[in-house]
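In this view, the complex is presented without one of its protein chains, the others remaining in place.
All chains are identified by letter, namely A and B, in their written order; residue positions are counted from 1 within each chain.
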Amino acid sequence: MSDSPIAVEEHGPELRHHFETVEQQRNAASLGMWLFLGTEIMFFGGMFCAYLIYRMNYFNEFAAGSRSLDVWLGTINTMVLICSSLTVALGVRAAQMGKRTLLVILLLTTIIFGFAFLGIKGIEWYDKYKEHHIPGTSFSADDLVRDYPQIHIDQSHEQLYFSLYFAMTGLHALHMVIGVGIFAFLTFHAWKGRYTPNYYTPVEIGGLYWHFVDIVWIYLFPLLYLIDRRPLG
Amino acid sequence: MFDSFPLWPARASTGAGNVDALYIFLVLIASFMSVAIFTMIVIFALRYRRRRGIEAEQIEGSTALEITWSVLPLGIFMIIFAWGAVIYFKERTPPRGATEVYVVAKQWMWKLEHEEGQREINELHVPVGRDVKLIMTSQDVIHSFYIPAFRIKQDVLPGRYTTLWFRATKPGIYHLFCAEYCGTQHSGMIGQIVVMEPTQYEAWLSGGMATGSLASNGQNIFQQLGCPTCHRSDVQGRGPNLVGVFGKPVLLEDGRTVIADENYVRESILSPSAKVVSGFKPIMPVFQGLVSEEQLNALVAYVKSLSPPPGAAGVKPREPKE
Partner (left out) sequence: MATAAITAEREHYLNKDYGIRSWLLTTDHKRIALLYLASITFFFFIGGFFALLIRLELLTPAGDLVQADTYNKLFTMHGMVMVFFFLIPSIPAVLGNFLVPMMIGAKDLAFPRINLLSWYLYIIAGIMMLHCIVTGGADTGWTFYTPFSTAFSNTKVVEAGLAIFVAGFSSILTGLNFVVTIHRMRAPGMTWSRLPLFIWAHYATSIIQLLGTPVLAITLVLVVFERVFHLGIFDPTRGGDPLLFQHLFWFYSHPAVYIMILPSMGVVTEIIPCFSRKRIFGYHAVALSSIAIAVFGFLVWAHHMFVAGISLYSALIFSILSYLVAIPSAIKVFNWTATLYKGSITFSTPMLYAFGFIGLFTMGGLTGLFLAALGIDVHVTDTYFVVAHFHYIMVGGAVMGYLGGMHFWWPKISGRLYPEWLGKFAALIVFLGFNLTFFPQFILGYLGMPRRYWQYPPEFQVLNVLSTAGSTILAVGYVLPMVYFLWSMRYGRIADDNPWGAAGLEWKTSSPPPTYNFEETPEVTWEAYNYDQIPAPVEVSVER
């Protein structure tokens, strides 16, 4: 990583004046986003830590709670996010190649995938609401007690599972909403022609953020949905 | 205001002297290091104060010095660590055969119950020269049982037992403080430890209105709650036989082995599915909310009494009533 200024004869309007070169600006933005994602890992990490400890101690309740989630909806959501990461990566490439229309289409598709994810998540949460699995005063795991007579379910431990389920998927969904907002911003500016092969840094770092949110889900899905899916004897 | 102006706390337990010894060693080291640094700074500041015509000498550094003043302090620190660890280890390991006192902390008072059944509030009477082990839990928030004169402290938690032990050496009255902030009257949650000569202690013990020993209370509660229905001691019942269980390893359904200590007994009553004994079904009812902390203490004491006391081979444990 060179530190000496590269003589630049001309620079686009995007170069902020405290930077010497466009390359320096892009590298700074990229490093900044990676560091920010590092902080996000630590942020989610605290909850993953709590999850791991309680899952170890209350495995049965966690397994029962996990089974009550719709694994098909979760799988569809996982595919939706993976596809959205594809459109994001293709979008960065489109920006690199100066293909404005393609870029706009890909960004819009990403947003649509994002909404699809959020919509499906909304359906899942509504299901949980109907089943009285939302923590709080109206929480009840009687249905799980009935469905799994071979294990003893302590309802306060079961509520812990769902508390963590909602906290983790809720925090993830919040990040998705922010991601959709970021991509709306990117789509608007892409449509205005702001991103060129010389300057597409916002698309790149917006893409990094989206990939991160995707990866968090890749961890959440097995941890929350796939705890114990062995066929019941 | 100037009547009693102590600068050093009373020393009234076998452990206190050890703690003081390490403390004095640390005070000496800290004083020595502080004085050394201060002196060097003062000497250098005066000796090398700016004078006309005399330039500062540019010195890069010295790897040898860096290593020396890293390794030497490290060595001293390891000594301090080891010394402190030994004291801590002894403090955390109650001796066998210690007299047990159950403590329940609540906002904002200490409730204590001796094995023999004596109950005290905010006061603990103990005899000189006897090992005393406190088995403590909280009814609400985290508190901390602190006796400065014995140099011991232990947080008291809701939902589990923590323990503390000491052997008092000097008769007298010593402060008991709550040392973990617990709300409005945290600073009012204080009391006294009354250390008495053994004969006086016996007199005190028999003078009070004892309502039966803790273990016999526990036996009554055991029967009232219907526990003998499953926990039989004559034939194998639906629950494990509790005779001889306390203090021994227990094999659980999931393959783990745990020691049946106070926390295990307590958890088995409040949340029986957490640790199911191997070979048994998880059918024990949950008693969370149905027993108070004091009743739990009594039940624990009863289950304990069904095993021979440690180091007392040949002593027949209490016979469980049917």
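The definition used in the following text is that a contact is a pair of C-beta atoms (placed from the backbone, for glycine too) under 8 Å apart; a residue touches a chain by one contact, two chains touch by 3 or more.
Keep in mind it's a predicted model, so treat the numbers as computed, not measured.
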Would you indicate which residue among B:Gly84, B:Gly212 or B:Pro285 is in contact with the undisplayed chain? B:Gly84
Checked against the full complex, the residue among A:Gln24, A:Thr78 or A:Thr187 that touches the missing chain is A:Gln24
Any idea which of B:Glu123, B:Asp140 or B:Asp254 touches the chain not displayed? B:Asp140
Spell out the interface residues on chain B facing the chain that's missing from view. 1-9, 18-19, 22-23, 26, 29-30, 33-34, 37-38, 40-41, 44-45, 48-51, 54-62, 65-66, 69-70, 73-74, 77-78, 80-81, 83-89, 91-92, 107, 140-142, 144, 146, 148-149, 151-155, 157-160, 162, 175, 177-188, 190, 288
Interface residues of chain A (partner: the chain not displayed): 3-5, 16-20, 24, 27-28, 31-32, 35-36, 38-40, 42-47, 49-50, 53-54, 58, 135-137, 154, 156-157, 159-160, 163-164, 167, 171
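As a working rule, only the chains that are shown with their structure count from here on.
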Taking each chain's centre as its mean C-alpha position, how far apart are chain A and chain B in Å? 46
Can you list the residues on chain A that touch chain B in the complex? 57, 60, 151-154
Touching residues of chain B toward chain A in the complex: what are they? 271-274, 276, 282-283, 286
